[in-house]
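Excluded from the complex is one protein chain; the other protein chains are retained at their positions.
Right, chain A next:
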Amino acid sequence: MNEEVSSTEVVPVPGRAVAVPSANRRSERRLGWMLCAPAAVVMLAVTGWPIVYSVLLSLQRFDLRFPARKAWIGVDNYATVLGSSFWWNAFAVTVLVTVVSVAVELVLGMVIALVMYRTIVGRGLVRAVVLIPYGIVTVAAAYGWKYAWTPGTGFLTRLLPAGSAPLTDHFPAIGIIILAEIWKTTPFMALLLMAGLALVPEDTLKAASTDGATAWQRFTQITLPLMKPAILAALLFRTLDAFRIFDDIFVLTNGAQNTGSVSLIAYHNLIGGLNLGIGSTMSVLIFVTVALIAFVFVKVLGTSAPDAGRR
């Protein structure tokens, strides 16, 4: 874990223990602020005001099709959204997709990480090729999955009973959405886990082996506990990433058969419905949910901050 990220105190850099004269120290501080200012200003300007603004919008009746009816209505929008079965269905779909895909990715990612880490032949090739799903544009991959499961066109529908169109049924469609999500993001999970594997000392594993521990015992009793921080960080990152799923669902079903995620229905309320009040309310609710998930991971499970890398 990156300790400078996880804790608020500044960890001294080794070799910098020598006391710096205070004039130098002040100029160092000033330089620190100056160098960070542009990045901080851009990040705050593009996210800070919009967040505040979306909270304000969520408290108004604001439909671009009926601008004259714009008015402050307190928490009515929240009551509307939270009282709608449409929202809760999308919420359930999002949670289902997130939980299943992250769980499968953890297991599959661990297997791929072990293969990349341990294989004795073609290691470079395996590590390179595994990156392809990471590099491919999500929308491009999603179209591949869509056509693979389209009756007549797809090679995968031929494996199913004649006449089946899995993308037009609720659960099969969600299954395909999960499949597309898993395929695309498992390599990233595997890379994070492989970096965790590198932290397990070979000597400890060898000693355990000499003492008669089986491969499974070595894995569950030495490797996994030592990798716990890496696993939790990878889980936190992927959970938050999966929760905002949008691209795959947009291409595969566009929300048909009640397969929309919260991001997708918020988008449809904005672009299709032009309802800024309801759209903003959903945005705020999604943001709050993501913050809650992060809070649970960090406070309850003691996860440290993961890398800011993404798929």
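The criterion applied here is as follows: a residue touches a chain if its C-beta (ideal position, glycine included) is under 8 Å from a C-beta of that chain, and two chains touch if they have at least 3 such contacts; residues count from 1.
One rule holds for everything that comes next: contacts and distances are computed from a predicted model.
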Omitted chain per UniProt, picking from "Sulfate transport system ATP-binding protein", "Cysteine desulfurase", "Carbohydrate ABC transporter permease" or "Carbon-monoxide dehydrogenase large subunit", is "Carbohydrate ABC transporter permease"
The one residue from A:Ile73, A:Val99 or A:Ile136 touching the chain left out of view is A:Ile136
Sole touch to the unshown chain from A:Met43, A:Ala71 or A:Ala256: residue A:Met43
Among A:Arg61, A:Arg127 or A:His170, contact with the omitted chain is made only by A:Arg127
Missing-chain contacts on chain A, rising order, are 1-5, 8, 10-11, 13, 15-16, 25, 27-29, 31-33, 35-36, 38-40, 42-44, 46-47, 49-51, 53-54, 57, 112, 115-116, 118-122, 124-141, 143-145, 147-148, 152-155, 157-158, 183, 187-188, 191-192, 194-196, 198-199, 229-230, 233-234, 237, 240, 243-244, 246-247, 250-251, 262-263, 266-267, 270-271, 276, 279-280, 282-284, 286-287, 290, 294, 305-311
